[in-house]
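Missing here is one protein chain; the remaining ones are kept as they sit in the complex.
Each chain carries a letter (A and B) given by its place in the written order, and its residues are counted from 1.
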């Protein structure tokens, strides 16, 4: 047995983490794009169909998270602390969960109109997901790409602030203009979920930053 | 000092974990049953009385969780990773917390009528809690019973899907039929908490699966 193969025995799955994180990133970007289409249509039937795409991406991301956790258990040496890998995987999973639950609320509540600000928040979420996707590509080459990942983390933070601004005006407007209590109720519940989705993007950024400070 | 007693010194509390998990399982099953009774009565005073049973089980489960965490600190060798024991204990505690908070919302909000679907969700939750109770019995003999626990985990997943279906129709119906905004608001808030309770059952199943894949 050559030294080489001993190493490849000891480190067989270390390299599984990065491709899995990358796949998660791709699913997030996919869900983000579908979510923009979802908020751009006013046709309820079309929304149900696009929702299925989002749900499908969410289910696949769930499977990848499970694979990540299993790989964590099988792997003796991990590229980062187990806890960090686990938290990053959770943070990525949260993003797609919130996109899914935001879309689901819209499908279930069927608000009479979906205000433009909802579509605005969807675009911010999509942009955040695209940043995450690109960060996950660089992540596997963290030694050379940590600066690039750091810039993406800052973008995620900026997007979250932008979303916060949109959200605040959205809520104030709603209470001012929407006189039907049922519609008001529906829309505030939908909006809150959208805000959680935007926060979850920033959480990925924070988690990545923590990892970079620790290892890069 | 015989080798035997050295071992029993080194491993004094390992065996405390399983009985504590089993007790948690029993409290969950108890709370689940009480919750079905709770949703079956329309009498507000009766509900307050049954709620006390649920609250009592929740408090006792809290104490057991604390005991589990303390045992974790005192025990040198644990049957599973500390993190897994902690997460399983948390997952069990969540179930009874959500049953408690669902019942509490109904007591506080006093909706005019509690739709049949709420009772349906309560039954699903009770069935899930019974599966958890049985899984906790098998859990102490995991080496021989892992297949049986795995089947219970699948049942928990199935129950969660069933609940999802009930929940979705419930919400759509509510917005269609309930015209009083205050009642609508009460019922959607109650329903959401019920849905969280059904999810928490599935989380126990997921956590158990992770542990089985890791050790069994």
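The definition used in the following text is that a residue touches a chain if its C-beta (ideal position, glycine included) is under 8 Å from a C-beta of that chain, and two chains touch if they have at least 3 such contacts.
No experiment lies behind these values; they were computed from the predicted model shown.
*Asks:* In the full complex, which of A:21, A:35, A:139 or A:185 touches the chain missing from this view?
*Replies:* The one listed residue touching the chain not shown is A:185.
*Asks:* Which of B:41, B:110 or B:154 touches the chain that is not shown?
*Replies:* The missing chain is touched by B:110.
*Asks:* Touching the missing chain, which residues of subunit B?
*Replies:* Subunit B touches the missing chain through residues 69-70, 73, 108-110, 181-182, 185-186, 189.
*Asks:* Could I get the residues of subunit A that touch the absent chain, sorted low to high?
*Replies:* 168, 171-172, 175, 181, 184-185, 188, 210, 213-214
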